[in-house]
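Quick notes on the structure that follows.
Here the complex is missing one protein chain, while the rest keep their positions.
Let's turn to chain A:
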Amino acid sequence: MDDELAISVRGLRKAYGDNVAVAGVDLDVRRGEVFALLGPNGAGKTTTVEILEGYRRRDAGEVRVLGSDPELAFGSRLRGSQARSSRAPGHPARDWRSRIGIVLQGTGEFDELTVIEVVRHFSGFYPDADDPAKVVERVGLGAKAKARTHTLSGGQKRRLDVALGIVGRPELLFLDEPTTGFDPEARREFWELIRDLAAAGTTIVLTTHYLDEAESLADRVGVIAAGRVIEVAPPKLLGNRQDALATVSWRTPEGALESAESAAPTALVAELAARYGGEVPGLTVTRPTLEDVYLRMIGHP
């Protein structure tokens, strides 16, 4: 069963002093899946992801990422005797690191180096790296390959971050708010890239503020608020969206707006059509958007 899961988290807790950032998160991410972690600022998304990435230690809980405890990335302090006995010869931490790709929330700048130099340098850390020039092309920086990184725009720097995240050909890719600062066209292109990576079998975990991003990319969405995962579901099923009442609205002959919630909107529309003898003025039928469901879930009616 464990082989099916890229990530398995049980009872994860992390506090900074009195401030509890993660208050008992349970999470499973299957291999090959695109999983979006959605939540407001301060919900614990980044803390959770950075624990999974081996950047932070946790206070409590069980965490497995690609079969290993990410805390092995901290070096010798392996948790528990089981971890120690399974310690393979060589460098378990480095082997584990070479199987994951990380795109952090902030960009790290290498002022005086060119895009291709940075990507080539990072490719050298991985045992099975992709061709740097190809990766640069792939993230849409082909024309900027020889530009110094400090001359890049915000969105271009983000693409460089993505290039560094994927150059090692990771099995599991973490993306922390990857499209912040992208214009709409760049976001579409980025989504294509993610779908492309997913199609090739890469497991992808992304955090995002953008509901449309979660909806169009993710196989499943985990909504996190106040340090807890409230619900995990495919975007279409989140918050029982598919069963939610539809809202039918129209205008009366006097021009006033009328609306009614209905489990059988088609029947209502037929009835309206009969009542108006044909075209119903200003007719709309809507179901709750992901945003409506999400806002209700995190406590904003």
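Throughout what follows, contacts are C-beta pairs under 8 Å (C-beta built on N, C-alpha and C of every residue); 3 or more make two chains touch, one makes a residue touch a chain; residues count from 1.
In this section, contacts and distances are computed from a predicted model.
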* Structure fact -> In UniProt, out of "Transport permease protein", "Cytochrome c oxidase subunit 1", "TonB-dependent Receptor Plug Domain" or "Na+/H+ antiporter subunit C", the chain dropped from the view is recorded as "Transport permease protein"
* **Chain not shown: contacting residue from A:I102, A:I230 or A:L290** => A:I102
* **Contacting the left-out chain in the complete assembly, out of A:L197, A:A246, A:V280 or A:V293** => A:L197
* Asked: Of A:R10, A:R30, A:R64 or A:R94, which one is in contact with the hidden chain?
  -> A:R94
* Structure fact -> Out of A:K45, A:R138 or A:R220, only one touches the absent chain, namely A:R138
* Asked: Can you list where chain A touches the absent chain?
  -> 16, 47, 50, 53-56, 66-67, 90-91, 94-95, 97-99, 102, 104, 106-113, 117, 121-122, 124-128, 130, 134, 137-140, 142, 159, 164, 168-171, 186, 189-190, 192-193, 196-197, 199-202
